[in-house]
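With one protein chain removed, the remaining protein chains of the complex are shown where they sit.
Order as written gives the chain letters A and B; numbering starts at 1 within each chain.
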């Protein structure tokens, strides 16, 4: 219900001209709030390089258009995002700083635009790690969160290896990043991954109202506060770049190749074959 | 009730000689515990430059008098503190490192004296940020907490932009510092801004008892532990100074001037006039 109603509203309100309901990202500007809606519900809003580019572009637009005060990230359908689209990922894996996902992450790490997330369902992989770059996160009670990088033979991204221990506490970070566990919306709120729980039929309205309130606060001041809060000793930018180096190595590892092959061949991965290496 | 009883007790016990009940800060030393009571209940214990000087002096005294083991901060009346006294603030805004509030903050950031707060009611602005420099905070159930700097066109102070993300988690810090939200005592306990909830009629007694217990622990050792715990990579001192530079800039901004003017003219601020700037 949420998804359909939301899209309808977007289509009617959107000032930039009509777009197809099949666009993978919907963009809507209303009263200073730029809403970016992941719109591949049939693929659980799995992210492609094209989608990363569009989100990046939307935030860049918010930085350059004076009337945009807040960005809202949300999804249509039952999932917030199932993470990377594996097929798209395998044809064009991210390695350098110029790949779309890394460009998006560096933008998120360095922007001072307030970003609110309305998590309309489960958030997997980058669906969860992107929340670490949001300033306020609402999630429906039925959402769950998971970053199962390790089961794919790859390492944490999006600076999550820095931000999760710092913001969620070490052991919660380990549950997500080392042990590939799924946590509930309740647990996510307790540890601070999200800030607010919300009934599914109220999410759109509650977030829209809060975003409009934020849009009325003095724009420059709020951004100055965000820049102060995001100031790091080891900058997040350095960490994201370092993680990507590690990610590149991990991606060339036997573990990752086995995980990917198993996925394609629809079988369980055999990690035990690597046990003889210390 | 709390306020009156407490003052009476202070007046009778105080060893430094009598003082008027209208002194804006009451100082009381008893069994190694130096209690500093904000005492402008008719102004909700709003802070003036004079009050900052007196608190600073009290902590300095604790550092130099061998028999003082613990400092307790509390307030008379229904408020802990409503924050800066705007009238006093506007006649003598803090800018350099020699202004009373900055001198107090630098003292708090660098002292190794154990500091306990007994939050007897709502804590606004520096009433909240000062708690980040306390080692143990009790608050009454009815207290609430708010740092609405952004609505005044100014930025976080007291190192709160460093300490809140670090101690409370990023999104809770954002609720307070970016979005000017008010949080309840319950929420404050959940995120670690305070350590203990307390019924209003028990606050004085509970805190006094705990302070006396702390006063009996080995003084030097406890201070050594505090120094270790407060060791920073980017020192808190650097952050407080950097925030004040930003604060000075923010204070000269159109947003801040508009907020202050609106306050004086008893009207809503018009921040929308600045929307055309990117």
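Rule of thumb we're sticking to: contacts are C-beta pairs under 8 Å (C-beta built on N, C-alpha and C of every residue); 3 or more make two chains touch, one makes a residue touch a chain.
Owing to the predicted nature of the structure, the values given are computational and were not obtained by experimental measurement.
Engineer: Quickly run down the residues of chain B that touch the omitted chain.
Structural biologist: Considering the whole complex, chain B reaches the absent chain at 32, 63-67, 69, 114, 132, 134-137, 163, 166-168, 190-192, 194-195, 214, 216-222, 224-226, 228-229, 231, 233.
Engineer: Of the residues in chain A, which ones touch the absent chain?
Structural biologist: On the side of chain A, residues 149-151, 153-156, 161-162, 164-166, 169-175, 177-180, 190-191, 233-234, 243, 246, 250, 253, 255-256, 258-259, 269, 271-272, 274-278 touch the unshown chain.
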